[in-house]
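Heads up, this is only part of the complex; the chains shown haven't been moved.
In order of appearance the chains are A and B, and numbering begins at 1 in each one.
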Amino acid sequence: MAKNKKNKIRSSKKGLGPGSLVHVGEERLDNVKIKLIDYDSSMLEEHEITSFEQCNSLSKSETISWIDIDGIHDAHVIEQIGAKFNIHILVLEDVMNSTTRPKVEFFDDYMFISLKMLELDQNHLLNTEQLSIIAGKNFLLMFQERSGDSFNDIRERIRTSKGKVRGRNAHYLAYLILDVVIDNYIAVSEKFAEEIEKLEQKVLQSNSENTLHSILEMRKELLDFKRSIDPLKEAINTITRELDDDISKYYRDLHDHIIYESENLAMYREMIVNLIDLYHSSLSVKMNQVMKVLTVITSIFVPLTFIVGIYGMNFDNMPELHWPNGYFIIMGLMLVLVVFMLNYFRKKNWL
Amino acid sequence: MAKNKKNKIRSSKKGLGPGSLVHVGEERLDNVKIKLIDYDSSMLEEHEITSFEQCNSLSKSETISWIDIDGIHDAHVIEQIGAKFNIHILVLEDVMNSTTRPKVEFFDDYMFISLKMLELDQNHLLNTEQLSIIAGKNFLLMFQERSGDSFNDIRERIRTSKGKVRGRNAHYLAYLILDVVIDNYIAVSEKFAEEIEKLEQKVLQSNSENTLHSILEMRKELLDFKRSIDPLKEAINTITRELDDDISKYYRDLHDHIIYESENLAMYREMIVNLIDLYHSSLSVKMNQVMKVLTVITSIFVPLTFIVGIYGMNFDNMPELHWPNGYFIIMGLMLVLVVFMLNYFRKKNWL
């Protein structure tokens, strides 16, 4: 369970006081990579840099600098960035902690957003990656655990100056990023919906314990999903209240999307409960069928066995035994009895 | 599942930035149709138009223009309308997105209402259609996914000047439209109630797994219904707060209706839970009956078979075998035993 692994790492910080920058989470990358896109409506510069000193000289204050840091385990790098952009130590701690809850915090010079990027791996297990965004007046810092992301469309639009990105501030850029992340949620959610439908087919076909296990696994996944989304609802709502009406309209739109997704989730969760119900009752139905077979077989053959037993007795005086057609009469009677019982069971719908 | 289909289409927007008008949802209509009704208390004009340029010249600003656009998939048309009435781009995006959550938003010049029209198709599955209303001072834009709606009564009343419609503003017209939609909810809800009653009959009669499947299907439908209604409750409440007391009284009335319907829904949902309970317990009751038959048959015939087995033994010295009436005595004894057991089971209520 991915959850546990994180926890284990989380508590490894125990003993270290707060204010000390320590990475909490799996180390998913060897070296920190830093990409810089520097733009305003008239110019655009792009650099892949390896040390932050380099980056330092580049980010001029008038233009918007989008700095994308891949890898959050290197305290030294994080500290330098924090120092340059004057970021509070607790924010830096949250950035380095991959278990930070989705949230938004407003500071004098910047807003800090922490959220989860979600995707399903090949085993259909939910894979979460921490994304931290610090959006100031002229800069946007973006911290990811791994390199490789879904934001190339945004970069392309900046490069080609498509849309209104280049003329807008960093909060708008943050909105674009969040929009991509939340659209990914919906893609993940669709895959869940497909999975649930497959599970429903499975339940109706067979009743191996495996099926129940998969259902319960899915329930856990949905719970995990919910944990990523629910705090974000409130967080984005906070942004809509804090920002100017002009930009907050966009965030209000995001808020609608996330609520839509959250309602989807609630529906999936109810569908899982349905599935468990279905599973249990199909177990019962099958048990019922087994019992009916047992009862029909027993009810037909046990009386017959009794009858043939009678004529297997060794009494000296048993007149029927000496009738010439005794054997055939008895066989005929038993046949009548079988027909009668089959009819009875057919009427009772047991056959 | 209709829900999934929508989702699939929803995420197809992924990669496109916000602010770009893209249709999300099934394309349910070939060409966009635009109907215009232009009226005030003294005059009335009605036009079916094919291109919006035409419509452009018609909508004079003093009279109330009710523009009904059937089809939300043509970005070009939506954009033109948006430009003419000065509608925010995000609103236009919501209009084109058939998965938009029911909601109300107030802008300087207009209010935007998004909601679902519901009807049951021939398979008793819930069919939802997106309805968007933009009500300004002198105009009301209404966007539907398909042509054909339930608003002909309103149109007729405008034409015949019945009621107070002609002398009232666009917010009152919006109220009339919402009233029809919500009355349709109640009609749908009645059909659900009938379905639930039929299901109850089915459960009491037979226990095929099909029945449970229908019950769970119904639970999903109700959940879907709930998703259309619940956000609307809050949305209409918002309207009652924002509009003047004079008109908000009408919306307060709508609010009462929607809460009434929402309570109906809650009741149906509880009835579904009842049905599942009933289903499970009727499974158990039937299992019980099967077991009783098995036990009665076994309990009567197995001991008898044992007795006849005794006298089938081949011991040299078995005195009873040589009694002249041994056979008849044993047969009589077994009859007594059967009578005794039948009595016992009758007393235990197993027969």
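Just so it is clear, contacts are C-beta pairs under 8 Å (C-beta built on N, C-alpha and C of every residue); 3 or more make two chains touch, one makes a residue touch a chain.
Here the structure is a predicted model, which is why all the values come from computation and not from measurement.
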{"item": "Number of copies constituting the complete assembly, 2 shown", "value": "5"}
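Note that only the chains that are shown with their structure count from here on.
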{"item": "Cα superposition of chain A on its sequence copy chain B - rotation in ° rounded to nearest 5", "value": "70"}
{"item": "Where chain A and chain B are represented by their mean Cα positions, the distance between them in whole Å", "value": "26"}
{"item": "Residues on chain B engaged by chain A in the complex (per definition of touch)", "value": "1, 3-4, 7-8, 10-11, 13-20, 88, 90, 93-94, 99-101, 103, 105, 206-207, 209, 212-213, 216, 219-220, 223-224, 227, 276, 279-280, 283-284, 286-287, 290-291, 293-294, 297-298, 301-302, 304-305, 308-309, 311-314, 318, 320-327, 330-331"}
{"item": "Complex contact set, residues of chain A against chain B", "value": "153-154, 157, 162-165, 175-176, 179-180, 183-184, 186-187, 189-190, 193-194, 197, 204, 249-250, 252-253, 256, 259-260, 263-264, 267, 270-271, 274, 277-278, 280-282, 284-285, 287-288, 291-292, 294-295, 298-299, 302-303, 305-306, 309-310, 312-318, 349-350"}
